[in-house]
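One chain of protein is taken out of this complex; the other chains stay put.
Chain IDs A, B and C follow the sequence of writing; residue 1 opens each chain.
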Amino acid sequence: MISSSEPGDAAIRGSILIAGVGSAQGLGAAIARRFGREGYPVVIAGRNAEKLEATRSRLDADGITVRATSGDVANQEDVKRFVAAAAEQAPLAVAVHNAGSNRPAPFLELLQEEFEAHWREHALGAYHLARAALPALLARQNRDQPFSHGPSLIFTGASGSLRGKANYAPFSAAKGALRNLSQSLAREFGPWGVHVAHVVIDGGIAGERLLSKRPQLRDSRGPDGLLNIDAIADAYWTLHHQHRSAWTQELDLRPWSESF
Amino acid sequence: MISSSEPGDAAIRGSILIAGVGSAQGLGAAIARRFGREGYPVVIAGRNAEKLEATRSRLDADGITVRATSGDVANQEDVKRFVAAAAEQAPLAVAVHNAGSNRPAPFLELLQEEFEAHWREHALGAYHLARAALPALLARQNRDQPFSHGPSLIFTGASGSLRGKANYAPFSAAKGALRNLSQSLAREFGPWGVHVAHVVIDGGIAGERLLSKRPQLRDSRGPDGLLNIDAIADAYWTLHHQHRSAWTQELDLRPWSESF
Amino acid sequence: MISSSEPGDAAIRGSILIAGVGSAQGLGAAIARRFGREGYPVVIAGRNAEKLEATRSRLDADGITVRATSGDVANQEDVKRFVAAAAEQAPLAVAVHNAGSNRPAPFLELLQEEFEAHWREHALGAYHLARAALPALLARQNRDQPFSHGPSLIFTGASGSLRGKANYAPFSAAKGALRNLSQSLAREFGPWGVHVAHVVIDGGIAGERLLSKRPQLRDSRGPDGLLNIDAIADAYWTLHHQHRSAWTQELDLRPWSESF
Partner (left out) sequence: MISSSEPGDAAIRGSILIAGVGSAQGLGAAIARRFGREGYPVVIAGRNAEKLEATRSRLDADGITVRATSGDVANQEDVKRFVAAAAEQAPLAVAVHNAGSNRPAPFLELLQEEFEAHWREHALGAYHLARAALPALLARQNRDQPFSHGPSLIFTGASGSLRGKANYAPFSAAKGALRNLSQSLAREFGPWGVHVAHVVIDGGIAGERLLSKRPQLRDSRGPDGLLNIDAIADAYWTLHHQHRSAWTQELDLRPWSESF
């Protein structure tokens, strides 16, 4: 592969920070597993310290050693800590924003707090991650380095990033902000060697969050009718390793049987 | 015109609220003039009380009587006041969100306050306006009324609503949120008779804000090379009067000579 | 209205050519009626000479005198004749492409002829109309003329212009070609003063074509649940009269109750 000009040494390969990690059966953990398995030093961050520690412990049992640091992606100081924790292990090579949830409601029953909370998780959190991670990613890029691919800044989006549906105003508005932010950063920092990508996940994810509430979906959607978290993690892995002459800015992912 | 089934009586025609009015040579004032000239009771709202009063006074001198009420569109209570002021004059028929500015900057020189301020003006302000205006617009729609067009909720967008450019992260993110919000509201409230539209203004506006800073643009862009505020106001007028069997959700407007 | 700087004289106002006119209860005829009522010399063109003559005769009975000329929009010589017929009456001010139908089918049951036929009607027809009409529209624009709006070239699109649905490959492919053609022409000829616009009609049209096959739709969709042809024609009228400082390139139209 042309994109495989990567040295074996972890210190040189760099570290990855994943902000927005919950259960060991969630997407954040799957990304940690994917990169950790290949020798990347990994830092996982999330709001729920207990859940985060359980995930760290489970990954450890699977042979993937990661560092966990809890905090709120919407809090600037917390995010700076996340980035510092990753940079301590190796120069930061990848930062992933995977935080935020979706709580649909009829518009006229919303509270301002909810509209704002979605924005904080998805958009302000992404802003903080970008602000804290970009100097580290740029520093890495500016070295005389052997990579043909970039350091990467990857944001998790959804079908709601592309269009606003009825009852999804807070989520869609927040995801629309995140998407445009990612485009603005891609245009501003691409020419400096940082690969900024936005992943549009269009469909239900077969992770802990969805299946704990609606376990019947696994069957009713048919085989592979929900997005496999390891398959999504593969896409993040691939994005990071794309040769810098052929970068993807926006990647859509959906199950084969999804109607769209 | 099929869309002209409007009675002559102002009380029945309804009132219009324009949030985000500054100078008398700005877009907000032009919309006020357009609807006021046709007999709509008009309320203009803006943050700068002094400028707002000057605009009201100037409109008055031009024979357009409007009511001015100052306040911050990002403040829920202020927006409730705006809506109440319009509803006092006649049932609310049109609410326009035209607030917010654009202060581009290199991303790494931004303060969190600036990122958030853009969101408050463009997206949270639009949220508040929608929350406060929709019950009034729905009430009007629910009456046994003679209109073939809807009450309208119109948001001002920009080319940055569609894509994020380098150095425009705060504006693009805020406008992306607003756009998705408008789509979500269109899908939720269209079937209840409220026309929710988003206007993408793609180019420089020949209004006070731009021309006071860069007066040379008027000439360098050639004749009609900037968007005429009265021409834009015509588009808002037309959107409101579209027959409900043929509504536009998103309208782009740009000068004939604009490169896009 | 700023856009109303139009002289009263028909010779100066210019003529309109509508290619793709069928029944008197169709969209093409509604556009003819809209412009004819205001004194525009009108030429209607369509493939079915008999139907076209019936429509001309019906418009005449309604007090709208138009000239009818039959032929195939996918045939270059026919389209040249259409344009010449309009230019004979007055300098060409508006050309509308409204031709083509939609015959969905499972992809594996398609014949090449069908795939190609859709393209000829929608895309090649639009190409011919543009090629034949643009010199006339540019000639008009180049005169020392009193208009603040442009001569116009307007194309009829559909929701299938924006995305390809299952079983709609021929229509979607043809409409996608037409849409990109319209954008290319807008960018090439806008700066020369020709307004090129694309109308996305998203929903069923309450015209003869749909209602003769599925009359029950008029009721099942509820009041104004199909697009009123006069309301659509209003949109074409408005597009042509937009001030050149604020042109719309793409206009979506859908019924208030349409799910989208």
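The rule is short, and it goes like this: a contact is a pair of C-beta atoms (placed from the backbone, for glycine too) under 8 Å apart; a residue touches a chain by one contact, two chains touch by 3 or more.
Keep in mind it's a predicted model, so treat the numbers as computed, not measured.
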item	value
Neighbouring shown chains of the undisplayed chain, as defined at the top	A, C
Touch with the omitted chain, as defined above, among C:Arg103, C:Arg163 or C:Arg214	C:Arg163
Absent chain, residues of chain C that touch it	76, 106-108, 110, 112, 115-116, 119, 123-124, 127-128, 130-131, 134-135, 160-161, 163-169, 172-189
On chain A, residues whose C-beta touches the chain left out of the figure	1-3, 148, 150, 187, 190-191, 193, 195, 206, 224-228, 230-232, 234-235, 238, 242-260
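Just so it is clear, only the chains that are shown with their structure count from here on.
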item	value
Angle (degrees, nearest 5) of the CA superposition of chain A onto chain C	180
Gap in Å, rounded to a whole number, between the CA centres of chain B and chain A	35
Separation of chain B from chain C, taking each centre as the mean of its C-alpha atoms, in whole Å	30
Contacts with 2+ other chains: residues of chain B	187
